[in-house]
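Mind looking over this structure? Questions follow.
A single protein chain has been removed from this complex, and every other one stays in its place.
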Amino acid sequence: MKLDVVYFAWVRERIGLPRETVETEAATVAELVAELRAREDRYDLAFSDVSAVRVALDQSLSDFDAPLTGVREIAFFPPMTGG
Amino acid sequence: MKLDVVYFAWVRERIGLPRETVETEAATVAELVAELRAREDRYDLAFSDVSAVRVALDQSLSDFDAPLTGVREIAFFPPMTGG
Amino acid sequence: MVVRVQLEDFDLGQELDRLRAGRTDIGALVSFTGLVRDDTGNLTALELEHYPGMTEAALAEIEAEAQRRWALNDSLIIHRYGPLKPGEQIMMVAAAAPHRKAAFEAADYLMDFLKSRAPFWKKEHGVEGAKWVEAKEDDEAALKRW
Partner (left out) sequence: MVVRVQLEDFDLGQELDRLRAGRTDIGALVSFTGLVRDDTGNLTALELEHYPGMTEAALAEIEAEAQRRWALNDSLIIHRYGPLKPGEQIMMVAAAAPHRKAAFEAADYLMDFLKSRAPFWKKEHGVEGAKWVEAKEDDEAALKRW
């Protein structure tokens, strides 16, 4: 399946791009993260401490165990600091 | 001694005047209230339920047991409802 | 730290702008505005009486205590008196602080003490006559929070 993957803040800076389309068979967020980390050092670095990374599926906060079935857009970013 | 006595809100309305000077030898607020109540019905009515009346001595909240020594202005009014 | 007791209306936005003008040490600004509410359509006017002299002293003391309790950049209390119409502004408090918790708590504190310790009294004038607003037991109880 094809997934739009988007990155924000320092996750975006470490990976070096704001958005990409990924072809994957990953069943869960965690599986996708493992695939990305295996790709290149910059991905490995960005996801080296997943406790510092949040995930949203189709613009709703989710978690790393969540299945990717039917998901079109997945976002990775640090804990939010608005306000 | 001479005391300026001021009244606010429904205490003022029941007594029928906002301010008067009273010649008294009352030692405490409670004694002054007793003197006033003995004067006329309108005072007796205004102070019939002292739990509903607050007192300030020289513009500081006080209570009915407080001594009047050195006091120049005494005010009686209902519980406050600002804001 | 300013207290104003006045007959005329105030410009909420201008007051808040003035509080933070030229400063870069404020992180959080909380304001509370009290308005004349008329749910039933029966209120013709809300009349506010106060105790000139004591009012200003009581508000200044409440503000000083808030400044002692929280790290505030600044604070402001404005309270009107006289006859007000439904929808009009009665009063405002504002608290500016480096952090949001202090600003929220200080504004809340100012309101709780202003309600029960500043000498203001409200009288509602309605189509069926006039009546003094009674203090709520809740308002006195709220002081115990602090």
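Which chain is which? They are A, B and C, in the order written, and residues in each are numbered from 1.
Assume contacts are C-beta pairs under 8 Å (C-beta built on N, C-alpha and C of every residue); 3 or more make two chains touch, one makes a residue touch a chain.
All figures in this text were calculated on a predicted structure; none of them were measured in a lab.
Participant: Any idea which chains on screen the missing one touches?
Facilitator: Touched by the chain not displayed, across the whole complex: A, C.
Participant: Considering the complete complex, identify which of C:Ala45, C:Ala66 or C:Met111 is in touch with the unshown chain.
Facilitator: C:Met111
Participant: Just the residue numbers, please: which parts of subunit C touch the chain that's not shown?
Facilitator: Residue positions of subunit C that touch the missing chain: 11-14, 16-17, 20, 22-39, 41, 43, 86-87, 98, 100, 103-104, 107-108, 111.
Participant: Contacts of subunit A with the missing chain: which residues?
Facilitator: Against the left-out chain, subunit A lists 6, 8-10, 56, 59-61, 75, 77-83.
The criterion applied here is as follows: only the chains that are shown with their structure count from here on.
Participant: Could you find the two chains linked by the most C-beta contact pairs?
Facilitator: Top-ranked chain pair by contact count is B-C.
Participant: Which chain's mean C-alpha position is the greatest distance from subunit C's?
Facilitator: Chain A.
Participant: What is the distance in Å between the mean C-alpha positions of subunit B and subunit C?
Facilitator: 26
Participant: As a quick test, compute the distance in whole Å between the mean CA positions of subunit A and subunit C.
Facilitator: Computed value for the inter-centroid distance: 48 Å.
Participant: Taking each chain's centre as the mean of its CA atoms, how far is subunit A from subunit B in angstrom?
Facilitator: Inter-chain centre distance comes to 72 Å.
Participant: Residues touching two or more other chains, restricted to subunit B: which are they?
Facilitator: Expected reply: no residues.
Participant: Would you please write down the residue numbers of subunit C that are in contact with two or more other chains?
Facilitator: none
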